[in-house]
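Here the complex is missing a single protein chain, while all its other protein chains stay put.
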Amino acid sequence: MTTTEIDNNTGLVTQEYKINMGPQHPAAHGVLRLVLTLNGEIIEKVEPDLGYIHRGIEKMTERDTYKQIVHLTDRLDYLSSHINNEAVCLAVENALEIEVSDRVKVIRTIIGELTRLASHQLWWGVMGMDIGALTTFMYAFRDRELINDIMEETCGTRLTMNYNKPGGLMFDIHPNFQKRVKEFIKQFKVSLPEYNTLLSGNVIFKKRLQGIGYMSKEDAIAYGVSGPSARGSNISCDVRKIHPYSAYDKVDFKEILIEGGDSYDRYMVRMFEMEESMKIIEQLIDNIPEGDFETKTSAILKLPKGEYYQKVESARGEFGVFIVSDGKKSPYRMKFRSPGFANLSILDKISRGHKIADLVAIMSSLDFVIPDIDR
Amino acid sequence: MTNTELQTLMSSWMDGLEFADEGVQHLTITVGKENLRNLMLKLRDGEGAFDYMFSLTAVDWGKERGMVYHLESTKHRHIIVVHVTTDDEVLDSIHDIYPTAILNEREAFDLMGITFNGHPDLRRLFLQDDWVGHPLRKDYVDEANMIVR
Partner (left out) sequence: MYDFSKITGAIHNWLSSIMPDLGVIITEWVLIGVVFLAFFALLGLILVYAERRIAGFFQFRLGPNRVGPFGMFQTVADTVKLLLKELVGTKEADSFLYNLAPYFLIIAALMSMAVIPYGFNLVAYDVNIGLFFMMAVSSIGVIGILLAGWSSNNKYSMIGAIRSSAIIISYELSLGLSSVLAMVLLAGTLNMNEIVMSQQAGWWLFRGHIPAIIAFIVFIITGTAETNRVPFDLTEAESELGAGFHAEYSGIKFAFFFLAEFVNMFIISAIAVTVFLGGWLPIHIPFWDGFNGIMDYIPGPIWFMIKTSIVIFILMWFRWTFPRLRIDQVLTLEWKYLLPISLVNLILMAFVVMMGWVF
């Protein structure tokens, strides 16, 4: 449809209906602005307009030391902050060939999985809210609170943990850590089936998601979609399996792959992934090896000249850190490959022809965190 | 495929490729900007099956600026890095080969000031339309907003 059409017989004017979704919109989960071109309720085009929370983190890294940069990455995808920290630490450790003890690896893995669980819980609650089931939010926050308490006790913070540093961890785990994690796992094994009863099996919920936002395997790869969103289209892309880091090569877990490619499949991938995360934690929690929680490093790290890339699996997909070093204390150029940015690029393609309500569902099923997109 | 095999394969496609696999994490190819689209097409459709472009980074190398593409094959799981530089700040867009480049090239245009030929919608992505300069360049100066150490 062109911008304006005038009917020759009646003289009635038909105009494109453009609405702004965001930057302040309940379904945008932050400050994402989408310019929608509508035909009635049917979406003809989605144009993302980014930058409402752009802080220039990549530019900031160019003046900071590597140890300082770790703390900036919390503010990218704040729901998988630990995993982001880990990516930078791993990149620096690999570049400098710093050996970290097994204890560090295992603790990093456990906390990474707890972060993933917390992130998926929040996503689940918000997904329900977006579809209109308000109670899910409270269910999710009830359980997420337990994880946050564990984090608070061990890491000192609830959301942006800053528990990692190049060479190990900030400090050792709290004596209660294992006990409380086990308590949480026990509790969450009861709650997760509740989640499924409340939402996953609901007829309305299924009708709202099935067949909506179909993403073919080829498209998903071409647009660089990763993480649970891509695994809903049957793409094996779990970095934990393909390029294992920390202790993921020691644990036994399944990579969830579902063939459908619609929003409901992406939803189910995350639901199953929570079970897998619990499995990983259960395997490791009783077997935390003894050892140092850190390898002593000098205050200012200087990476040898060269390029380094480290990818990890964050809760949203593949998070990558690309460092170009010129041998100084700060990186010459640092790029964060954020999963949300790539996942956003396919939004226009998969939501065309659907309705506004579907767009909300699709956005939820792709699980955006806006600071992660804007950086 | 191993790096050596990939190197042989790519050398057979075109001349003017520079390879580096010693002392780097992944096999790194440097390509002239006139051959970029050609190489990308071959990488995607050729035997290497590099169908997944997971990172596009614009880098200011000082004298010239360029892009660093990270590609992975979802089939063979090997990774390569493609370097391309330009001295006149113009590159060919690869958005039709790898659609993920649509947003990423806009980002590179916004923050690094590289213009991509053939990009359908080359506007600023993060910054306001009337922003002056491209912040990720090394010579960018902004006394109000930047703290320089």
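Read from first to last, the chains carry the letters A and B; within each, the first residue is number 1.
By definition in this document, a contact is a pair of C-beta atoms (placed from the backbone, for glycine too) under 8 Å apart; a residue touches a chain by one contact, two chains touch by 3 or more.
Bear in mind the structure is a predicted one, so any value in this text is a computation, not a measurement.
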Missing chain -> touching shown chains A
Answer key for A:L72, A:L146, A:M334 or A:V360 versus the chain not shown reads A:V360
Among the options A:L34, A:L50, A:A133 or A:I323, the absent chain makes contact with A:A133
Of A:Y163, A:F188 or A:F205, the residue that touches the missing chain is A:F205
Filtering A:R55, A:H71, A:R142 or A:R158 for touch with the omitted chain leaves A:R142
Against the hidden chain, chain A presents residues 17, 19, 25-27, 41, 128-135, 137-139, 142, 198-199, 202, 204-205, 207-208, 355-358, 360
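Following the convention adopted for this analysis, only the chains that are shown with their structure count from here on.
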Here the gap between chain A and chain B, centre to centre from mean Cα coordinates and rounded to Å, is 24
Residue positions on chain B within touch of chain A in the complex are 23-26, 28, 51-55, 57, 59-60, 68, 70, 74, 77, 79, 81, 98-100, 102-104, 107, 111, 124-128, 135-136, 146-149
Chain A residues touching chain B in their complex are 48, 50-51, 54, 56, 58-59, 63-64, 94, 219, 221-224, 226, 235-237, 242, 306-309, 311, 318, 320, 322, 324, 332-333, 335, 337, 341-342, 344-346, 349, 374
